[in-house]
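Quick one: structure below, then a few questions.
Here the complex is missing a single protein chain, while all its other protein chains stay put.
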Amino acid sequence: MSLAEKYPQEIEKVLAKYPPEHKRSAVMALLYMAQREEGYVSKKDKAEIAELLDMTTTEISAIVGFYSLYHDKKAGQYRIQVCTDIGCALRGADQYLADLCEKLDVKPGETTDDGLITIEEVKCLAACDKAPMFQVQSGQGIKYHEQMTIDTTLELIEVLRKDAKEAK
Amino acid sequence: MFYMLLRHRDVPDINQIDVYQKNGGFDALKKAIKMDTTDVTNEVKAAGLRGRGGAGFPAGVKWSFMDNNNWPHYVVANADESEPGTFKDREIMESNPFQFLEGISIASYAVGANAAYIYLRGEFWEVAHFLDEKIEEMEKAGFLGEKIQGTDYSLKIYTHLGAGAYICGEETALLESMEGKRGQPRVRPPFPPSQGLYNKPTVVNNVETLTSVPYIISNGADGYRKFGTEKSPGTKIFSLSGNVNNPGNYELPLGTTFRELIFTHGGGIPDGKSIKAIMPAGASSSLIVANDEALDTPMDYENVRNVGADLGSASVIVVDDSIGLDWLINKTMSFFEHESCGKCTPCREGAYWMHQLTKRIHAGEGTKEDVELLKDVATQVQGKTLCALGEFSTMAVVSSIERFPEDFEAKV
Partner (left out) sequence: MSKEVKLTIDGKEVTVPAGSLVVDAAKKVGIDIPIFCYHPKMEPAGMCRQCLVEIGRPAFDRATGEPVMEEGKQKINWGWKLETSCTNPVSEGMVVLTQSEKAKKGQNDILEFQLTSHPLDCPVCDKGGECLLQDMTLAHGSSESRYRFDEKRHAQKHVALGESIWLDRERCIACGRCVRFQSDLVGEAVLDFDMRGAKSEIVTTSEPGFDSVFSGNTTDICPVGALTTANFRFGARPWEMEATASICGECPVGCNTMLDTRRDAKSGGKVIVKRVMPRQNEAVNETWICDKGRFADFSNADRVLEPAIDGKAVEWTEAIGAAAEKLGAAKGDAVFLADGSLSNEDLYTMKVLADAAGAKAMLYSQVGGGALTTKSGSYGGSGAGDVILVIGGDLYKEAPIFWLRAKQAVDRGATLIVATEAETRLDAFATTVVRDLAQGLEAAKKAFAKAENTAVLYSGDDALAQSCADLNPKSLIGVWADANTQGAWEMGYEAIADLSALKGKTVYVAGGDLLVAGAVEAADFVVAQTASMTEASQKAGMTLPSQTVSERDGTFTSGERRVQRFFAAVQPMGEALPGFIITAQIAEKMGVTLEGVSAEVVFADLAEKVAGFAGLSYESLAVVDAEERLSIGGTCYENEQGLGAQLSAVSTN
C-alpha cells in the first residue's frame, strides 16, 4: 500500500503546516512516516514522496543520506542508540557501551541474533547529566532512557522483545 | 534560588495550562498584544536580552532588523539543541512549555508574524508531540489561533522535527532543513531578518531566549535588568556536565563565577580528583585552564573571553585531572567529523584530517610532528569556513595543544 493510502489524514495534516507552494517542507515528516513499518525508507516510498512533493527521487535520497535518523537499510526493529559523546563519555558511557555489547554479543552497529535489537553509537543527545543514556528509535518514534545501568537496560530489552512478540 | 525560566522547580505542574494561568501565565501575552509592536521590540531591546543560542546577539535588535517591505514574516524557535554538553532547552520545553510558547507568541506579535515554527532536533520526538498538545490547549484557551484575545492578531505555531544533524542548529542550515532540503548553511548576508524562511524575513531565536521574553514584558526592562550584569543582563541556564558531583541545569544570574557553579551548585569534583580544565561552551569551546583566576571569572559574554573562551550556550563541561586531553580532542574531532555538513572545503577536509591525526595521537602512534601538524591544520581551517561549525571544530584542538602541552608530550 502506498503512504497516501495508509495515512491520508496525517499527510494532509502535515502538508497543512506549510504554505502550499512550499510543500517540500513536509519531506522530513513524510520520511518518518515511511520508516514506521520497516524502520527504513524503501525505494518505493522514496519515489512516492518525491511524487507527492514535486521532488526527484535523487533529492529524496540525498536527504535520507544527510540526516542520521533516516535509514535506507533494514536493521533491528529497535535501534538502541547509545550516546558516547564527550559529556556522557566523561561519565562512563564508553565502558557502559562496551559492557552492553558484550552482554548482547554484538559490536556497535550490529543487530542481535533475533533481528530485534541493533546497538548503535551516537553523538550527543542533550542528556549529558543523565549518562549513561540512550534513545530507542523504532518505527513508533524515539524514546529517551536515562541514567541506565546494564541491568535496567537488559530489563528494557526484555520488555521490547515481549512487545515485539505480542505485536506479531 | 530565583527561577525566571525553570519555574517548574518552584511551581509543580506548571506544564498544565490552568496551573500556568493561575501563576500569571499569559499575562505578558495579553499585555503585549495591546501594545504597539515596536514598543514590544523596544522593551526587549531595553532589557538587553542577548541570544542564548550561542552568539549572544541582542534579541530586540534582531527583531528590529526585520524587513518591513517584504511579507509575510516568520518566527522560528531554534530547538535543535545539539551542542555536546547542552541540555537546557529540552528541560524548558518539557517542564515549562507554556512560557516558551508564550515567548514565541510575543515575539511573533512584535515582528508581525502569523506563523511560527519550532524546529526541534529529531531526537526530541516526544517533546515535539508534547508541544503539539500544549499548542492545541493554548488554541482552545484563545491564546493562539484566529483573533487572539479578541484582537485582530492571529498566530499559528507548528512544530517541525529535524532528523539528526548538529549543523541544523546553525540558523541558515536550519532554514534550509525547514524548506525540505539538506541542512547546509547559506551564504550570509543576507541574514534571516531580511531573507529567511522561504526567502521571507525571519527571526530565529533560541528556546531559552524566547522563554525569557514573557518575564521582560511583565516586569519591564528594569525588572529584567535586576539580574545579571550591565552588558549581560538576566538569568541564564547553565548546563553543567562532565566530572562533577551534581550535573544538571542551573539557572543563575549571568556573571556568576565558574567556582560558584561548579563547586557550590555542582558539588565539586568526584572521587577526590581535582579540576583540570573547563569547556564553557560544550564541544565547540576552547579549554580553559581551571586555575583560580579562571574559577573566579564571572560567566557572562564579556568576561569569559578574558580567560580565552566564549560563553556560547553556557554548557559547562568539567574535566578532571585524570583525563588526557589527547583523548578529549579525539572525542570532539570524532563529533565534528561526523557533523561537518560537507558543504565547504576547509571544514569538510579539515575535520576529516584532524580526526585522523587525533586518532593516531591518542592511540600513541603519533609523533611530535603530528601534534604540530594537527595544530597547523586547525589554524589553517580558522577564519575560512562558510559557517561557524568549522571554526568550532578547531577550538578544543588548538587550546588543548597550546595550554596543556604536557598531555601531548606524554603521548608522542
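Here the chain labels run A and B in written order, and each chain numbers its own residues starting at 1.
Operating definition for what follows: contacts are C-beta pairs under 8 Å (C-beta built on N, C-alpha and C of every residue); 3 or more make two chains touch, one makes a residue touch a chain.
Since we're looking at a predicted model, the values are computed, not measured.
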Shown chains that the omitted chain touches within the full complex: A, B
Touch with the omitted chain, as defined above, among B:Ser232, B:Ser286 or B:Thr385: B:Thr385
Touching residues on subunit B - with respect to the absent chain: 165, 167, 182, 187, 337-346, 348-353, 356, 373, 380, 383-386
In subunit A, positions touching the absent partner: 43, 46, 54-62, 65-66
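Note that only the chains that are shown with their structure count from here on.
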Whole-Å gap separating subunit A and subunit B, where each centre is the average of the chain's CA atoms: 25
Residues of subunit A touching subunit B in the complex: 17, 19, 22, 24-29, 31-32, 53, 55, 62-63, 66-70, 85-87, 89-91, 122-130, 135, 141-144
Subunit A contact footprint on subunit B (complex, rising order): 81-87, 89-90, 117, 121-126, 129, 158, 160-166, 177-183, 198, 239-243, 247-249, 283, 315, 317-319, 323, 328, 331-332, 335, 338-339, 341
